[in-house]
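Only a single protein chain was left out; the remaining protein chains are all shown in position.
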Amino acid sequence: MALALDDLKSKKQIADRTFRGMTIAGGVTIVLILGLIAWTIASKSSLAFRTEGLSFFTERRWAPASNVYGALSFIFGTSVTALIAVVLAVPVSLGIALFTTQVAPSWLKRPIVAMTDLVAVVPSVVFGLWGIIFLAPKLVPVFTTVSGWFHGVPILGRIFGPASAGRTFMTAGLILAIMITPIITSISREVIETCPPTDRDGALALGATRWEMITGAVLTHSAGGIVGAVMLGLGRAMGETIAAALVIGSSPAITANLFSSGDSLPSVIAFEWGEATSDAKRSALIAMGLTLFVMTLIVNFAATYVVNRAMKRMRGES
Amino acid sequence: MNISKKRMGAIAGVLAISLIGAACSSSSTTKTTTAGTTAATTAETGAPTTSAAAGADYSKLEGSLIASGATFPKSFYDEAIATLADLAPKLTVEYGGGGSGKGRSDLQEQVVDFAGTDGVVKAEDIAKFKGGEFVYVPTVIAPITLSYNLPSVKSLQLSPATIAGIYQLTITNWNDAAIAADNPGVTLPDKAIVAARRADGSGTTENFTKFLKAAVGPDAGGTWALGSGSTVEWPAGTQAGDGNSGVAQIVSSTEGAIGYVDLSDAKANQLAVAAVKNKAGKFVLPTLEGASAAAEGATIKDDLTYFLGWADGDAAYPIAAQTWIIAYTKQADPVKAANIRGFLTYLLNEGQTLAPTIDYAPLPESLRLKAIENIAKIGG
Partner (left out) sequence: MSVVVNTSKPAPSAPLLADLSGVSARRRNKNAMMTALMGVSVAVIGILLALVLGTVVRKGWSIVAGEFPQWFTKDIQLSPRRPGPGMKAAIVGTIVATATATVIAVPLGIAGAIYLNEYGKRSLFARSLRFLTSVMAGVPSIVMGLFIYVFWVVPRGVDGLNGFSGALALACLMLPIVVRSTEEMLRLVPQNLRDASLALGATASRTTLTVVIPKAAPGIISGSLLAVARAAGETAPLIFTIGAAKHTNWNPFSGTNTSLSLQIYANAKESFPTAQERAWGAALTLIVLAFVFTFVARSLSARLSKGGES
């Protein structure tokens, strides 16, 4: 009897270890894949860094014909469009997530969830085409009007400058915002849903309004998860290729004017790779990919730091 | 047969070619029905396609061919693949496009069986081709148009210097004196010019800028300062479109726009095209005849490479573009080699009569015969 139990125990242990081993193997595989990607990109881009050096990051000119490869305009474009996308998408996504979980009657919940999921299944190239054919032409008068409002206003007048075309930083930012909304919404919603009912009931019982309950109980509970969701969205916005490429205008530029055409890192890779025959140009394009990689790295470092600090502060307060 | 009927109803012209082609594949003379996308004129060329390969039996070809490369001739290759499919039902040919550069590097890495390219492989890259020696087989030629959108201007003439000014934004209004000088007697509107160009790296951009460099570049004492290449440093303020169709779309949707677009896309979008001043000082419209005339005067090198832009001759259109298919001479698989030869043979025989119906000009006869000789080197 005791023997059988021991046998069972060791069997259990084997199963336990095997399972654990499998999960570790999963983790190791992921790291290996990423390492492989990083190594491939790094080795293929070394030529550009060797020949261009630091000027790769500080040179704003992109002139393959004269062997000048600068990434600055593209770094700028990627940052600006991703920033616009996040600024626009985060409030909307949180609004949807909160509305679904805290406000909507239960019969309305599923349709809203289905709707945001539907946004996620619209392929990126369709957003791009829709952006060119439908959105961009309609945005020109809007941009002109907005630019008129801010004309002469310091700073804002520069940011919302005159618009010459429909394919601009702002257009790309808008399209990206729509694309990342379902990601941020979906994860935020799941996170918010797990907020213990006792916390919420407690807040309400203490006389809080719904909004106070949300800020006091729901959002504090979910902050970490929501930041994670935003990071995923930001990563997507920075790496999205086809949709942004089609609507950003493909004119490398560094300007405060959000209503002017620009270009971004993934977009230039997609559009220039087909005709990149020289080693120098290919390497420069891969180096753009590596640059984006590093940018994501920095953003993630920053986010981790912010989340950790927020967590510490929360614990300190409670 | 049911399918054939359906197709015929929809595009009688193109289908006629394939059916006639099928019927006459053993005869040495082919009757051509010209059915352009805009005009449906019938012309009888009766051009002899005599050669060792004419009337080849394609039905024995079997297997698959994978290719990528230039997008400029893609709609010609696609149509040829579709008509050849009726003659060689067991052969599948896949031409993925992606750009001349992609084609060349795909062939270099042996990821494709053959590749299309608008440009020549650079000398320093030849050694990188994993499969060893390769040959150029020219296939068709076509003009690159300057399409514009000015409803009030029915015909427009442009000199290379004016085109350079428009794309360098030194000429920004349609009523500019330079444009007026090219167009005596034409009332030009007071309208800002929107210069449309390619967003993606492109063989079309390369041929267009090579023409400008040759005509009005620094060496020619002109003002074109952007050099040439598949991507040049366009001034901010020009508008970019993805592919020929993207540029055509900007032109067709923007009054005052001008863009360089291949003839096939210009016609499909029903754009107005400008006549361009050639080396002989004549304004020539972008027609297949103009492209052919440019090819007549071109200097063909031994490996069958040549450049058509800024060609000599009164009737030559100055921005004509050439394109090749490149393939390795050494082929490990004889069946594959036969398939490549079969497809290329089709392009240079039946394909040459198909080309004008879809806005590509056939090769001059002398070049076509040389091209056929090059086909024989593949897998030989």
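Letters are used for the chains, namely A and B, taken in the order the chains are written, and counting of residues starts over at 1 for each.
Definition applied: contacts are C-beta pairs under 8 Å (C-beta built on N, C-alpha and C of every residue); 3 or more make two chains touch, one makes a residue touch a chain.
Keep in mind the model is a prediction, meaning the values are calculated, not measured.
Check A:S66, A:T144 or A:N300 against the missing chain and you find that the one touching it is A:N300. Residues 6-7, 10-11, 14, 37, 64, 66, 68, 71, 75, 78-79, 81-83, 85, 92, 94-98, 109-113, 242-246, 248, 264-265, 268-269, 358 of chain B touch the missing chain (whole complex, contact as defined above).
Take chain A: the residues that touch the chain left off the picture are 12-13, 15-16, 18-20, 22-27, 29-31, 33-34, 36-37, 40-41, 44, 91-96, 98-106, 109, 112, 114-127, 129-130, 133-134, 178, 181-183, 185-187, 190-191, 193-197, 200-201, 204-205, 207-212, 214, 225, 228-229, 231-232, 234-236, 238-242, 265-266, 269-270, 273, 286, 289, 292-293, 295-297, 299-300, 303-304.
As a convention for this text, only the chains that are shown with their structure count from here on.
Taking each chain's centre as the average of its CA atoms, chain A and chain B sit 40 Å apart. Partner chain A is touched in their complex by these residues of chain B: 98-102, 104-105, 119, 122, 125, 199-203, 206, 209, 226-234, 236-240, 242, 246, 249, 253.
By the touch criterion stated above, chain A contacts chain B in their complex at residues 61-66, 132, 137, 164-165, 167, 245-246, 249-251, 253, 260-261, 270-278.
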